[in-house]
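Complex shown without one protein chain; remaining protein chains in place.
The first chain written gets the first letter, and so on, giving A and B; residue counts start at 1 in each chain.
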Amino acid sequence: MAKYILKRILWMIPIIIGVIFLVFTLMYFTPGDPARNALGMTATEEAIEAWNAEHGLDQGFWVRLFNYYKGILHFDFGTSYTNGVSIAGEILSRFPYTILVGMLTLVIAVAVGIPTGVLAATHQNTWIDNLCMAGTMFFTAMPGFWFCLVMVMFFSLRLGWTPVSGYETWRHYIIPCVAMGVGSSAGIARQTRSSMLEVIRQDYVTTARAKGQKERNITYNHCLRNGMIPILTVIGGFLAFLISGSLVSEQIFSIPGMGVYMFKGIQQKDVPVVLGCTVVIAIYFCVIMLVTDIVYTIVDPRMKTAMISISKKVRKDGKK
Amino acid sequence: MKRQNRKKSQAAIVMKRLFRNKTAVIGMAVIIILLLIAIFAEQLMPYDYAFQDYYALFQPPGGDYLLGTDHLGRDLLSRLIYGCRISLVIGLFSVILSALIGGALGCVAGYYGGMTDNLIMRFLDVYQSVPAFVLALAMSSVFGYGVPMTILALGISGMSGYARMMRGSIMTIKGAEYIEAARAVKGNDLHIILKHIIPNAISPMIVNMSMGVGNAILMVSMLGFVGMGVPAPTPEWGAMLAAGRNYMRDSGYLVVIPGIAIVITVMAFNLFGDGLRDALDPKLKD
Partner (left out) sequence: MSEKAFLQIKDLSVQYTSDHQTIHAVNGTSLRLERGETLGLVGETGAGKTTIAKTILRILPDKAAKVAGGEIWFDGQELLGLKEEEMRKIRGNRISMIFQDPMTALNPTMVVGYQIQEAILLHNSCTREEAKTRAGDMLEKVGIPRERYDDYPHQFSGGMKQRVVIAMALACNPELLLADEPTTALDVTIQAQVLEMMSGLKKEFQTAMVMITHDLGIVAEVCDKVAVCYAGVIVESGTAEEIFDHPAHPYTVGLFGSLPDMTGTRNRLTPINGMMPDPTELPSGCYFAGRCPHATAACRSVRPEMKHLGGTHDCRCIVKGGEQ
């Protein structure tokens, strides 16, 4: 197990190197003349050349890529084109907010999604099930940021229960996290329902019942534990959406996280800012996926054996 | 000839199943209405979507302007109708683009296997480590604004799922006897892929695409909301929400109505996609 986790962590390194390469290459093709943008139309040729040299733009692609990797090793993402401030410092001060919003959202999404799915599955084809499924249909179709806005209109503007925007107290986080969390819980609920339905029909559930186990314990101990495995595999997909959503909700509530910074960077054509943000978010995402994977192995003792047989099978298929 | 017949009857069975599914039929009906609205947007708009009536700012719904006007006195209904075209065009074409790029990549990986497969899969691992929305953001910052550019950004950033799916289907089909037979009679690779493999791998692709449209429309609205995507005077639903947000204290309808439009559209595609999946593969249904 420890070996598997270690392997997974090591596997992250080439992935991150690859991600940096991908995003760097992409951003390399950003059109426009950043020096001209930064210095204005009146700047002299010399000033522009000097600015380019300062930001390393006078060099070729590979040299710049190499320098970028070197910088990241020292946690240096370069400086912003627009105000010359260190990007690493900026990210460091903003990232905690993004993590806070993202994790709270995730916790709420899971805390709402899994019980909803279990409820729907244990009451299959009753009005409870139908209500839950109609609700998830609605929430999957709904843009999370819109739900945020509607909740703000109702709870903040109409009822005055929560502040409209800001980040100082816990009350500021209620709406962004609840709105986004409930919105993202829909997908988790649907997956939970279908994998629970699968599990409920398994023989070992009958065995547990034949032992005289209580229905509640059967559902949560025997079924959910097995049902979690497919749920975890799809949670990765929801996570990507959830992280994106939390970036947007930062924007709505003026929470000074990565989202606001990145959107501003895009508008100002501030390539290193966009690049830095994308890379950090990708790494953040990789780490969460890694954690999901580790939870996966804890939940399912067969994982290790399964992983080995799958990789064997893939190799065999590949050879064919 | 016989094969043709069997195909046809199979399609008939799928259609029959699809039409028996009430929610899928509702979804389909809504999609058709939305498509008609998008096609005949010019004829349906009561006003020009960019026409600014300075004497009628923030008109609430119900007056001369059926759904009210925004902060510049523009008719909300007309803007919604034109926005429908924008959303559908971007949604549909970006998904088609994703499916084409991803499908081609998946085909190559699955068919050739070995080193090629390994390389493409590792590339996809990297690619999927960036959330699609963030990738789309980065891409649209490179490509710039406008409908075609947004299609490009969303299309490319969303391709990885299709690639994996196509590869998976091809891996399973490849071992089938008729492919071996086609190989034995020395059909060339492209011919085998186009004639034998694609037709058999297409149905999961179609299901995924129909679900993907809803997702793409959500993405467009997210991009529009943070100020990317389609530039200002063009009424994109997300951008309309972003503009309405500043006035939601007094004119809540500016936020509520475009949101409802998004929900209805996305839900229609999701319902249709669900129905299609169940119709194509009843086993998957719970």
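One rule holds for everything that comes next: a residue touches a chain if its C-beta (ideal position, glycine included) is under 8 Å from a C-beta of that chain, and two chains touch if they have at least 3 such contacts.
Note that the coordinates shown come from a computational prediction; the quantities given were computed from them, not determined experimentally.
Within the full complex, the chain left out of the display contacts the shown chains A. In the complete assembly, the contact with the undisplayed chain comes from A:T206, out of A:S93, A:T206 or A:Q267. Listed by residue number, the positions of chain A touching the unshown chain are 124-125, 202-204, 206-214, 221-222, 225-226, 299-302, 305.
The rule we apply is simple: only the chains that are shown with their structure count from here on.
Interface of chain A with chain B (complex): residues 14-16, 18-19, 21-23, 26-27, 29-31, 124, 137-138, 140-143, 145-146, 149-150, 152-153, 157, 193-194, 197-198, 239-241, 243-245, 247-248, 251-252, 259, 262-263, 265-267, 269, 274-275, 278, 281-282, 285-286, 289, 317-320.
Here chain B touches chain A in the complex through residues 113-114, 117-118, 122-123, 125-127, 129-135, 137-142, 144, 171, 174-175, 214, 218, 221-222, 225-228, 238, 241, 245, 248-249, 252, 255-256, 259, 262-264, 266-267, 270-271, 286, going by the rule given at the top.
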